[in-house]
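Quick one: this structure, given as structure tokens, is what I'll be asking you about.
And now, subunit A:
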Amino acid sequence: MITATVFQFFGDNTSLLLDQCVWTLKMFGAAFGIAVLIAVPLGVWLGHIHRGAFLAINISNVGRALPSLAVIAIGLTIFGLGFLNVMIALVILAVPVILTNAYVAVDGVDSDLTEAARGMGMTGLQTLWRVELPIALPLLFAGMRTAALYVVATTPLAALAGADGGLGDVIANQASYRFVGVVTASLLISLLAFAIDGLFALLQRSATPRSLRGRRGIEAKGSVLEAT
Partner candidate 1 sequence: MTSLDTAHDEGPSARSGASGGTAAEIVFDSVTKRYAGQEQPAVDNLSLTIGAGEICMLVGPSGAGKTTALKLINRLIDFEEGDITIDGRGVRGENVTALRRGIGYVIQQTGLFPHMTIAANIATVPRLLRWDKQRIRARIDELLELVGLEPEYAKRYPAQLSGGQRQRVGLARALAADPPVMLMDEPFGALDPITRGRLQEEFLRLHARVSKTVVFVTHDIDEAIKMGDRVCVLRQGGRLAQYDPPDVLLARPVDEFVADFVGADRGLKRLSLRRVGDLHLLPAPSARAGEDGTAARARVAEVGYETLILVDDDGRPQGMIGRDSLNGPVNASDARSIGVFGRLDMPLRDALSVMLSQAGSHLVVVDDDGRLAGLVSADLISAELAGTDASARAFDADEVPT
Partner candidate 2 sequence: MIGILAQGGSGPVIPDFGGGGAGNSCVRDNGFFCWNWFQQNWSDTFQPRLIEHIELTVVALAIGFVISFAAALFAYRYKWFDFPFTTFSAFLYTIPSLALFQVLVGITGLTLATALIPLVTYTLLILFRNTLIGLQEVPDEVREAARGMGLTRRQILWRVELPLALPAILAGLQIAAVTVVSLATVAAFVYDHGLGSPIFDAINRGTFKTELIGAGGLAILLGIASYAFFAVIQRVATPWARYRRA
């Protein structure tokens, strides 16, 4: 019964919902892209030189303790209502997760391997590129996957902070869109999250050497769960 009404709602509001999906994806793409650009190089570099464990770990811990809505609220005072503020808040929330995983992934590469690489005459950068990164990749993707999910699932909060757009708009406005609208938009968000999670699962899998596949420990231990 509810399925039928959901489909009907979707049929009646297809273009609106698709627009909101696109808006949500844009928000996700921008925030996640910037977070990756900041956190991956920094985390990988810190891991490569085995420095800054304190920084990497504590940034993640403090980052994890930041309530998302509070970050958005404080951002409002600086950037005002709108896309930019929410995007920046999402970047702030995503960076710690990616950074820590990138750091741990590279820092944790067996020192026997890196020493062997240097022993064969590789430079530091060559070691990073040919040995450390390939080995760190699965864990690095695991961190990105967690962060991606977190970002997608947090985008609806944008609506609460006055950014007009995105599926959050529908979810937050039960008065206008009624219960069925809330449910439909929630399902769409969950679908997006599911799709993005699946995408990263594939990336993570293809980055894992065949011989190591099927070991579930890595992702479970490496990534940090975040509820939104």
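A quick word on the picks: all candidates are chains of the complex that A comes from, given by their letters.
FYI, a residue touches a chain if its C-beta (ideal position, glycine included) is under 8 Å from a C-beta of that chain, and two chains touch if they have at least 3 such contacts; residues count from 1.
Not measured: the values here are computed from a predicted model.
Evaluated over the candidates 1 or 2, subunit A touches in this complex the candidate numbered 2. Partner candidate 2 is touched in their complex by these residues of subunit A: 61-62, 64-71, 73-74, 76-77, 80-81, 149, 153-154, 156-157, 159-162, 164, 168, 171-176, 179, 182-183, 185-186, 189-190, 193-194, 224-228.
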